[in-house]
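Every protein chain except one is present and positioned as in the full complex.
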Amino acid sequence: MPRVVVHYAPATILAVVVLVAWQALVRLFHVPEIILPAPSQIAAALVDPSVDWPHHIWVTGVEVVIGFAVAVVLGIALALVIVMSAFLARVLLPWILLAQIAPKIAFAPILFLAFGYNQLPTILITFLVAFFPMVVNTATGLSSLDPRMKDLLRSYQASRWDVLRKAQFPAALPYVFTGLKVSSTLAVIGANVAEFVSARAGLGFLIINAQVTFNAPLAFAAAGYLILLGVLFYALVAILERVTMPWAVPHRAA
Amino acid sequence: MPQGEGNNASVHDADADAAVATAVHGAPDSLFEVQPQGARMKSITRVLTSVLFVAAFAALQAAAPAALAADKVTFKLDFSPVGYQAPFYAGVSRGVYAKHGLDVDIIPGNGSYPAVLDVASGRIDFAFADTSVLALAALKGLRDVKVVAMVFEATPYSVLYLKNKGISKPADLAGKTEANFTGSGVGQLFQAFARINGFSTSGIKEILSAPPTYLNPLVVGQADFAPSTVNQTVNLRGLAKQAGNDLQEFRFIDYGINIYGAAILANTKTIAEHSDVVKRFVRASLESVQWAARHPEAAVAELRKTNPQLKKDRALAELRSILQVSIPRGASAPDPLQLGWVDKAKMTRTVDLVRESYGLKQTVDPRALYTNAYVAKP
Partner (left out) sequence: MAVVCLSNVGKQYQTADGVTIEALRDIHLAVEHGEFTAVVGPSGCGKSTLLRIIAGLDRASAGSVEIDGALVAGPVASAGVMFQDPLLMAWRTALNNVLLPIEVLRRKRAAYRERARELLALVGLQGFEQRYPHELSGGMQQRVALARALIHDPELLLMDEPFAALDEITREQMGLELLRIWNETGKTVLFVTHSISEAVFLADRVLVLSARPGLLRAEIRVELPRPRSAKVRGLQRYTDHCQQIREQLGLVG
């Protein structure tokens, strides 16, 4: 039996068992549809031609990708700044923390008011939700270098920039990838939260619209596609990690 | 804000009404969506296309006569797309707004209060929001927003209840469990409903949930009643029955509360500076409301063009119930502009009821909340 099949078989079997049990229990106990729809109903909604799934997935997908990309770039840049300059770290950290802790749901309406009812505030919120893990993980990674390695490089008259480029950056990579994994999934959540506040299309928009029209299968189906989106991003990051860090094979956990 | 009358032309011209309709709902979805899905172009082709596009745009700008250029307006609704908003969506997709020289961008909403605030701030040109919410905002000091056309002549507010929980008259609600959400307007007005119908709310237990799903406890019987709107009754009756519950309603208008429902709102600045646009918008909107009242099935079909995920029969039932209760003269009025008329006494009643329900001391002159300049007296 091919390795791939053996590798994924247990998880798949478990998923099938769960779905079958779910379907049976919902029917058996006459669970109201709006509380928990049956998998068969959700499946029907997933492929319902009267819902423009590609369009909604695309809309949310764009928000996630752009918000995530900005979070990665800015997150890494900020991490560099706070690692290289203790002074700037003191100045910037409170603001970085604020961006993380401030409840986005509360500030989302203000952002829409300021930037208009389009995708810009949505992308902004996605960015705000996703960027903290990038900063923290990258900063930790950049600081994780064995100080004796610094000594070693210094003994060859390495400059601070040399140490950063040749040692700190590569040493930070495993941490950066952890950050990417967390951020990418948070980006999906962030886009979703923003769409809950205001949207014309997208998976989050569909969830709200389905809820207010009491269409539970549609709400679950939209959530299902969101989950798929998150899994896809995670998988992409994991593949990128494997390709970029061939030396990390024995230490990789996820 | 409307981009000025005539001079600042958009690319849309009268011939492209249908394209406008889909463009309104297609293009603005994505600020960054430049090319059709899946289209891949080599950079040189892209540059050439951009150059051609710019040239065409410039040519159209020069060619389009000022009279044909449409005014861009933003119109925020009170809710996520649902059946009773069909009149407005139909107005866009059938080109009624375009016929009046308006390029309307409908923005789904998430409540009347945010919609009122959006108009007040100038971020949005027009809103469709409940008059009682406007009254609340005005009582709290907001003076920049007015009704320019009434739409729901009678409030659609209603108390949904489960008959099988031993409720047959309003007084039976005392001591029962209520499903509600924080900040609910109708939930607060329920205080007045209780006073008028002679029972106390002090013993009532509350189940609070998030706005989109706050009625779920009622459907499954965890709650006994919920303040809501008439269109939800038709939505939920079948679902409640599935769960073994008999869903009925006490409509506000049947139980002593005869106030206004949702209306078209605009900022006083818009009224002052773009009166012509307001006039055209009101006319197109009320024409669409009448048309929907006369052709509800077709209106729902139009709604489903841009929102195909809505179920046809539910949306139709919702629209019909709203038309019956809140726009009773919709189909019969000889002039659609008559549908938008605001009666001072009724507006005063609306304001007073809000004052009482929220326990406010401040007052506001009801006349400051509306203008009949754009509508006709029935």
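Every chain is named by a letter (A and B) in the order it is written, and numbering of its residues begins at 1.
Keep in mind that, in the parts below, contacts are C-beta pairs under 8 Å (C-beta built on N, C-alpha and C of every residue); 3 or more make two chains touch, one makes a residue touch a chain.
This structure is a prediction, so every number in the text was calculated from the model and none was measured.
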Missing chain: touched chains present in the view: A
Of A:Leu19, A:Leu120 or A:Ala158, which one is in contact with the hidden chain? A:Ala158
For the chain left off this view, which of A:Leu113, A:Val129 or A:Ala167 is in contact with it? A:Ala167
In the complete complex, which positions of chain A touch the hidden chain? 146, 148-149, 151-158, 162, 166-167, 170-171, 173, 245-251
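Here, only the chains that are shown with their structure count from here on.
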CA centre of chain A versus CA centre of chain B: separation in Å? 34
Touch list for chain B against partner chain A, complex: 25, 28-33, 37, 74, 76, 79-82, 107-110, 114, 117-118, 121, 123-124, 212-213, 215-216, 219-220, 235-236, 239, 242-243, 304, 307-311, 314-315
Please give the residue numbers of chain A that touch chain B in the complex, ascending. 30, 32-35, 48, 50-52, 54-55, 58-59, 62, 66, 109, 112-113, 116-120, 197-201, 205-206, 208-215, 218
